[in-house]
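One structure follows; several queries about it will come next.
Removed from the display is one protein chain of the complex; every other protein chain stays in position.
Each chain carries a letter (A and B) given by its place in the written order, and its residues are counted from 1.
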Amino acid sequence: MLQDIRNTPETAASGIQIQLAVAFPAFKLEVDLALPGRGVTALFGHSGSGKTTLLRCLAGLEKAPQARIHINGTCWQDGSHVVPTHQRALGYVFQEASLFPHLSVRKNLAFGQTGAAATESRQILEHTAERLGIAHLLERSPGKLSGGERQRVAIARALLTNPQILLMDEPLAALDLKRKQEILPYLERLHDELEIPMIYVSHSPDEVARLADHLVLLNKGQVVASGPLQETLARIDLPAVFADDAGVVLDTTIGAHDEQDRLSRLDFSGGHIFVGRRDRPLGQKMRCRIHARDVSLTLQRQEDTSILNLVPGLVVDIAETDNPANVLVRLDANGTPLLARITRRSLRLLDLHPGKAVWAQIKAVALLD
Amino acid sequence: MLSSADWAAISLTLKLASLTTLLLLLIGTPIAWWLAYTRSKLKPAIGAVVSLPLVLPPTVLGFYMLLLMGPNGWIGQFTQALGLGTLPFTFTGLLVASVLYSMPFVVQPVQNAFEAIGPRPLEVAATLRASPLKTFFAVALPLARPGFITGAILGFAHTVGEFGVVLMIGGNIPGKTRVVSVQIFNHVEEMEYLHAHWLAGGMVVLSFLVLLALYVLNPNPRKG
Partner (left out) sequence: MIRPFILAAILSGTSLLANADEVQIAVAANFSAPIKLIAADFEKDTGHKAVIATGATGAFYAQIRNGAPFEVFLSADDETPTKLEAEGKTVAGSRFTYAVGKLVLWSAKPGFVDAKGEVLKKGEFAHLSLANPKTAPYGAAAVETLKKLGVFDSLQSKIVQGENISQAQQFIATGNAELGFVALSQVWKDGKLTSGSGWLVPADFYAPIKQDAVILANGKGKAAAEALIKYLKGDKARAVIKSFGYEI
């Protein structure tokens, strides 16, 4: 009995359990998810996939009759037992900052602040404002802030409620590229520093690759895939959710700097790759993204090539893409999955099949930092 | 100039208008809130009832109030059972009539203002642990402030300008039910045109000032 297993204290005490089925006029949201109780879970899908609705159901902003929602041991909803939104220990960041226009930034931040005495909470407020780079804006009115500043205030405001979980509904979607670049570093810091889980709704592969630890793919209200980011991104059996953006994310550490050629070496289980010199200390973690379209395959290690990054691996799987001339090949580079998009002709000429050893030539690496 | 009876009428009118406005803010706000956010099928019906005084002649209201609040009407029977006597010819009666009659002038602007807020700020407040009560007082009320200013000013001004209902249920009692509009009517009927001019002119000036205040405080009342 699946139900019974889930109800046992050990499993319910940690992690996030969501089971709900809600019919909306346009689609039916039907979800049964168990998510990690730490780190960032990205809810990814195209518009209309139900990701925002799912987040709103989690927050109790949308009615989801008969749903079960447990957050790290706290029951928010179980059948008819429904905790109202204002009693759920959550921080919610909406797509538009939605600051209260009649309150100053400071009062916006203090609005939902809980759990500390006056002087202490003032310090916490100012410290949080510091962390999000809005300390100099505290006495301003929200109307006088830029879009990026407003969203940072909204994030700080959500954090100050001392939440058990942070829910973010495409917090960058309404911002232009420049403002996105302005906020992303703060989100990444949150990712590194936050003790609580974060559920991050997005339709941007780039944001997902940069921020997420766990990925949930939603399509038409159904969960298509749910798993650790690297694994899930490397799954080639999924319908072309990412399409041209198909690729993997590597979590690496900086292994060496080459001052002569101005390069940095990033190490991971499958070997290493070189990127332009990064001004970071050795041993620092660095996430990067490798698109399948930027990876080609050879049977022998090529010596006479300008391509710097060559990684050995075994073919694991081969799948169709939405372009009939191309296929997607999944490699195992000593435990690290890689994806390569090659032509059907190359597949035949190289006689690729699962188990065959190949070299992956990586033409471009996107550093997510 | 103004006689003591005129001054009595003026002070009575201001007292009536102030109390009416206060009561309407207390009673009208929950009604406006309900109308703004309900999904009930009754919404159009209740909205129409509240707006009735906008289209009904005051005499209709006056006529029914005279019947209903009289000793044989069910409101009259109720107030008598409570030991309050009957309401016509009393200040309380005028107050009840004014509250009913000026209701849409307060409820509609406040309702518009509540609707203009939209659901988002209320949702935000809920995600910030604000109870529905805190959400109402700390978010909805301040955001709807322009609607309240408009509603209060219109409610006040409309009560000051009320005539037909007062004439029908007031009984023209000095200090109790003889308000300025009735006093002006009496002056005209009694051929005391000079007195009528002073009061009527004063009403014109007051009404202008009230509307001026409305436009100065609230350049776009519709936008809430």
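Everything that follows uses one rule, which is that contacts are C-beta pairs under 8 Å (C-beta built on N, C-alpha and C of every residue); 3 or more make two chains touch, one makes a residue touch a chain.
Predicted model only: the values in this text are computed from it and were never measured.
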Output for the hidden chain's shown neighbours is B
Of B:85, B:142 or B:161, which one is in contact with the hidden chain?
B:85
If the hidden chain were put back, which of B:12, B:50 or B:66 would touch it?
B:66
So that we can see where the missing chain sits, which residues of subunit B does it touch?
66-67, 69-72, 76, 85-86, 88-89, 167-169, 171-173, 185-186, 188-191
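Heads up, the rule we're going with is that only the chains that are shown with their structure count from here on.
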Just the number, please: Cα centre separation of subunit A and subunit B in whole Å.
56
Would you pull the subunit B residues touching subunit A in the complex into a rising list?
120-121, 123-132, 135, 138-139, 142-143, 145
Give every residue of subunit A touching subunit B within the complex, in rising order.
59-61, 84-87, 89-92, 94, 96, 98, 100-102, 111-112, 114, 157-158, 161
